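Omission of a single protein chain aside, the complex is shown with its protein chains in their original locations.
Let's turn to chain A:
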Amino acid sequence: MFSAARRTALRGAGSLPRPSSVFSHSLGPSALRRLLSSLAVLEQRDGKLNHGSLSAITAAKKLGGTVHGFVAGGNVKPVAEEAAKVEGVEKIIAVDNAAYDKGLPENYAPLLVENIKKGGYTHILVGHTAFGKSLFPRVAALLDSQQISDITAIESENTFVRPIYAGNAIATVESSDPIKVITLRGTAFPAAEVAGGSAAVEDGVDPNVESPTEWVSEDLAKSDRPDLATAGKVVSGGRGLKSKEDFDKIMLPLADTLGAAVGASRAAVDSGYADNSLQVGQTGKVVAPQLYLAVGISGAIQHLAGMKDSKVIAAINKDPEAPIFQVADVGLVGDLFEKVPELTEKLKSA
């Protein structure tokens, strides 16, 4: 457990990060805490901070030690200024360069590596999102560090908890790497609030590496409903909805009445009832809302992997033997085409 301290101490002395016993016995716990320093990588889009990505700061604060934030993109100052208001963050490193707007890992990874080296960080963290998943393993490879993916808890500065096998087992792992490269599950670390802090904003180093890939276009599903990954309530539809028309007719009024985000099972997505980005499960999004209402979803293990940490699970299904009822806090056996509109009406009038 002294490796992080060693590395930082040695780097401070300008030498290579090789294990040595010189420092390990002379440092007490308070010294260790001081030397532990984390960099939380934040996401931005079109000059707007992605608040969900602030969960990296929450996790960094749990580690103890100093916490810095990192953000890059064109005209990134307002984003950095906003992130600087998060309490407990000492510094926001900002790199103003439109080349990083789309988060291309080919130039973003070397950018991060340079800033990690300059800052002497022992831990780097990001959400286990599409951005984090494509970027961080590349960073880890460049640092020769074995990444720890999708953590749900921090036991100590080098010991982390993460689900494996679609959440059917929970592994506790101890890292021996000098720099811990970590992606984290957003639902396990609530986003830090943008209040109470006044961090300094500092320019980071920009190695200006050219990317062999270029961004061409994107097509984002437009929605006025809450974001699926962070919504307090989620209503999710499955194969039982039978068609896209029925999915929209049955699920959307229910979602709007509850102020909920809409999710879907893989079966519903594959059948074209709902957009891919709405998929909940091992291969889609992992959610943990206050209320998860599963409609016409049988409850395959891959789906449960994405929602079984929800506070309250409710299910409506016509099959009384559906596995979803084994995890649902409250289940209603019945025809969803009849029960869901009735539920929507009763919630409206309530």
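The rule we apply is simple: a contact is a pair of C-beta atoms (placed from the backbone, for glycine too) under 8 Å apart; a residue touches a chain by one contact, two chains touch by 3 or more; residues count from 1.
Simple rule for what comes next: contacts and distances are computed from a predicted model.
Participant: Tell me the UniProt name of the left-out chain, picking from "Probable electron transfer flavoprotein subunit beta", "Putative calcium-binding protein p22", "Light-independent protochlorophyllide reductase subunit N" or "tRNA methyltransferase 10 homolog C".
Facilitator: UniProt lists the chain that is not shown as "Probable electron transfer flavoprotein subunit beta".
Participant: Write down which of A:Val41, A:Ala109, A:Leu184 or A:Ala264 is the residue touching the left-out chain.
Facilitator: Result: among the candidates, A:Ala109 touches the missing chain.
Participant: Based on the whole complex, identify which of A:Ala166, A:Val201 or A:Leu252 touches the chain you can't see.
Facilitator: A:Ala166
Participant: Mind listing the chain A residues that contact the chain we can't see here?
Facilitator: 102, 104-106, 109, 128-131, 133-142, 144-150, 159, 163-177, 211-221, 229, 233, 258, 266, 270, 275-277, 282-283, 285, 290-291, 301-302, 308, 311-314, 316, 320, 325-334, 339, 342-343, 346-347, 350
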